[in-house]
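To start, the structure itself, in structure tokens.
Yeah, one chain of the complex is gone here, protein chain that is, but the others are all in their spots.
To keep things simple, chains are lettered A and B as they appear, and every chain counts its residues starting from 1.
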Amino acid sequence: MVYFILKRMVQSVFVMLAVAFLAFSLFRFVGDPITQMTGVETSVKDQERLREELGLNDPFIYQFTRFTGDLLKGDFGFSYRTRQPVAKMIASRIPATLELGVVALIISLLVGIPAGVYTALKPRGVLTQTILMTTLVGVSIPTFVIGIMLIFIFGVQLGWLPTFGRGGTVQIGGWESSLFSVDGWRALLLPAITLGVYQLTLTMRLVRAEMTEVMRSDYIRFAMARGVPTASLHYRHALANTMVPVITIIGLQFGGVIAFSIVTESVFQWPGMGLLFLESIRFVDIPVMGVYLVVIAFFFVLVNLVVDLLYVAIDPRLRIKDVS
Amino acid sequence: MLTIKDLSVKFPTRFGDFTAIEDVDMTIKPGEIHGLVGESGAGKSTVGAAVIGLLQSPGYVANGTLTLGDTDLRNLSPAEAHKVRGGRISMIFQDPQTSLNPLMTIERQLIETIQTHSTVSESEARNRAVDLLEEIGIKNATERIKAYPHQFSGGMRQRVVIALAISTDPELVIADEPTTALDVAVQSQVLDLIQRLAKERQIAFMLITHDIGVIAQVADRVTVMRKGRVMETGVTAQVLGKPQHHYTQQLMDSVPPLDRKIDRFRVPEADNTIASNGAMAENWLLEGSQHARTGLSLTGLSVKFAGPRTSIFRKPPPYVALDDVTLNIKPGSIMGLVGESGSGKSTLAKAITGLVTPSSGTMELGDDVLPYGKSRSRQHPSRQLTQMVFQDPYSSLNSRHRIGDILTEPLWFYGFVKDEQEREKLAASMLSLVGMQPDAISKYPHQFSGGQRQRIAVARALLARPRFLICDEPTSALDVSIQAEILNLLKDLQAKFGLTILFISHNLAVVRQMADDTAVLRSGKIEEVGETNALYTAPQADYTKSLLDLTPVMPTTWQT
Partner (left out) sequence: MIAFVKKYEGLWLFVHSPAAIIAAIVAALIFVGAVFAPWIALVNPYDLASFSLFDGLLPPAWEDGANPKFILGTDDQGRDMISSILYGARLSLVIGLSALSIAAVLGVGLGLAAGYYGGRFDAIVMRIADVQLALPAILTALLIDGIARGILPASIQQDLRVAVLTLAIALSLWVNFARTARASTFLQMNKEYVQAAIMMGQRPTRVMFVHILPNILGPLLVIMTVDLASAILLEATLSFLGIGLPADSPSLGTLIRIGMQFLLSGEWWILWIPTLFLVALVVSINILGDFLRDVFNPRLR
């Protein structure tokens, strides 16, 4: 078990190194950092001096090691566009994106898992067919269209909810949160639903597929043959076994939540990391792009490590050694 | 007492109803073990599923009566039926690896089942569960009950399954192939347990199996089924000893005996018109191999695999699959290799064919030393001289390739026949030689039955003009009557072409019919090698003796 976790950690470090390398290559090879940092009035001599000072003439490996070291120390460099420290820019945007992502994920799980279970247990029901058709349309509508539709209906036509921004936020120890005011929740609702819909359909279809497989397994049939009560059969026996693969995929889906948050943030002008990233692409602000990548990959890796731990907690085969 | 009368089960399909079983009659008294035997497609399992009310959707009982004691099983509400399941009828499945919930302890599964069917406190249920496990033969049950299923070995797991099935004192237990996934030693223990439970607890058992030896050993009465209908039913000794029905006789003729060797199985032979078309292939094979009987000898062969890694610092101890195996297969003879699952039989075949790299030892085919796995070049002559017939005819033929393409592949690949039409002709003739219609050449594998596919697989092996043939469990996926046909075919071909054969099987009776010499493999080590007849009549190693003792056999008096 310890080995399993350690192995996953080593793999995570590898992924992080690869992403750091990607970010470094971006910084180093896409455009010339010196011309980006200096204005037209800087002389060639000054440029050369700066190049030497920043160590850009050092061997490649040396530069990469220093870059990684700086990342570990939390020194993320400066934005080409705003000249502000990137760390500060990103940090101020993290709460907005995380809250949006987590609320969306919770919505998708709260609706997706029960719907998946229902459609697996009643495969021929009318409601099941309706749900399946709806989700098929759900995965086919681009996130931005869902956002536009929600804005159009609830913002423009009905005028119930705000259509852009975070509304009122509350500062809690430097963390700017939407979760502690009605206003904040009102602003969060539409973007979170928009972001959650796509994940919801994926979760539902996955739970349905896995649950259908489990319901055909020998141990479920054996439990049926022993007259185990239906509720226990469905939830204690079948759903628990379904969750093992589902949890893995949900961890992987977290990447999807982050990616689609870029779109959602753009539609709702939600001031998160995604919007920052979009701006940085438009202005070729390489340091911000690179750091965004590293931060996203870090969250992804972190979530998947947590998933691995959950996995161990659920499945005794990973926890307890086989005697035979 | 269970009474089944005129039972028919149908499965609606797009083309109308498919009748799985029809007019089945059967009674099982308390304490009786009733064997239900038949080949695949006979509908045995459907009978069991209908009785317990768990027919695979959309199957339904179309006709007949099912009564247990005074209860009409067909007229139960869903809630009542659910109560009967577990409470009065229970079931044991084939594979103990998959029939227990892997995420729950044995304790939770047992207590849940007991509490479902009787109102007892949790501690009371636990006590009962512990007693039950001890009765079933699990030592130190108070401790072991806290374990998860994966912490038990296969045989122990099947005991736990049985404990679960009888934890509610059912009147009837349906055992669907309960020992098929087990090795002989464990099989005999489980069968003993079933017999004991029938006697002591007066439980009625419906024992569904394809293995006539198992029926002969434990069943009081037997029902023989074929294609959804009952052929014959009665006291076991009567039905199997003096079969009245033609089909039962045929079935009994196909069963390989353990205690003697018979020359040929009495099964319907392919007709002669087909065989005459095989002359071309026969001549072609003879011109290639008539002077070349080639033996194989292995000296000190060991194969080690990397064990599962559990620590970053320590290298895992290697798993020894083959340990210092020395074996000499005489030119033109058949060497039988028997052993239980995990004994290394298949690893041996893979080492010879170069799929697995040994760690030490030498392999010689005739006078040539065979290079180890990865270092054996693709052009090495042994790749043509050594061919293999695999266990699973459903996966050994590429389902996307035409039979003609499968069969002509060795002909062009080894450069035997340059002309394409000539190749097709030879392939068609080879099909005749193995007892198939030559028009099979333009069809695809899915259009054939398992036995026919195995014939095609034999034809493919022969078209490489091999001198050494490995048959790895070639009949264990087949029904017993088909097995008899394939064994006859292999015997004929070996006699005609003087092939050297390594015949691998877990079935001692089959090996006895086929092999000149026999080797017994256990945990990667050769326990005993010898002339087959001598080894079976006077085994030297204790392991061989126990294997022979535990294999279910029919009483000698039954043999016709």
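Note that in this section a contact is a pair of C-beta atoms (placed from the backbone, for glycine too) under 8 Å apart; a residue touches a chain by one contact, two chains touch by 3 or more.
For clarity, every value in this text was computed on a predicted model and none was experimentally measured.
Of the listed positions A:Phe222, A:Phe260 or A:Tyr311, the one in contact with the omitted chain in the full complex is A:Phe260. Within the set A:Phe24, A:Tyr219 or A:Phe277, the residue that contacts the chain not displayed is A:Phe277.
Only one of A:Leu161, A:Ala240 or A:Leu293 touches the chain withheld from this view, namely A:Leu293. Residue B:Ala464 is the one among B:Ala464, B:Leu489, B:Val529 or B:Met554 that touches the chain missing from this view.
Think of the hidden chain as still there; on subunit B it touches residues 14-15, 353-355, 377-380, 383-384, 386, 388, 390-392, 395-401, 409-410, 413, 460, 464.
Touching the omitted chain from subunit A are residues 11, 14-15, 18-19, 22, 26, 30-31, 133, 136-137, 139-145, 148, 151-152, 156, 209, 212-213, 216, 252, 255-256, 258-260, 262-263, 266, 277-278, 280-282, 284, 286, 289, 293, 296-297, 300-301.
Just so it is clear, only the chains that are shown with their structure count from here on.
Centre-to-centre separation of subunit A and subunit B, using mean CA positions: 49 Å. Looking at the complex, you find that subunit A touches subunit B at residues 2-3, 6-7, 217-219, 221-230, 232, 236-237, 240-241, 244, 314-317, 320-324.
Residue ranges of subunit B in contact with subunit A, taken from their complex: 52, 54, 82-87, 89-91, 93-95, 98-105, 112-113, 116-117, 147-148, 150-154, 156, 161, 164-165, 167-168, 174, 309-312.
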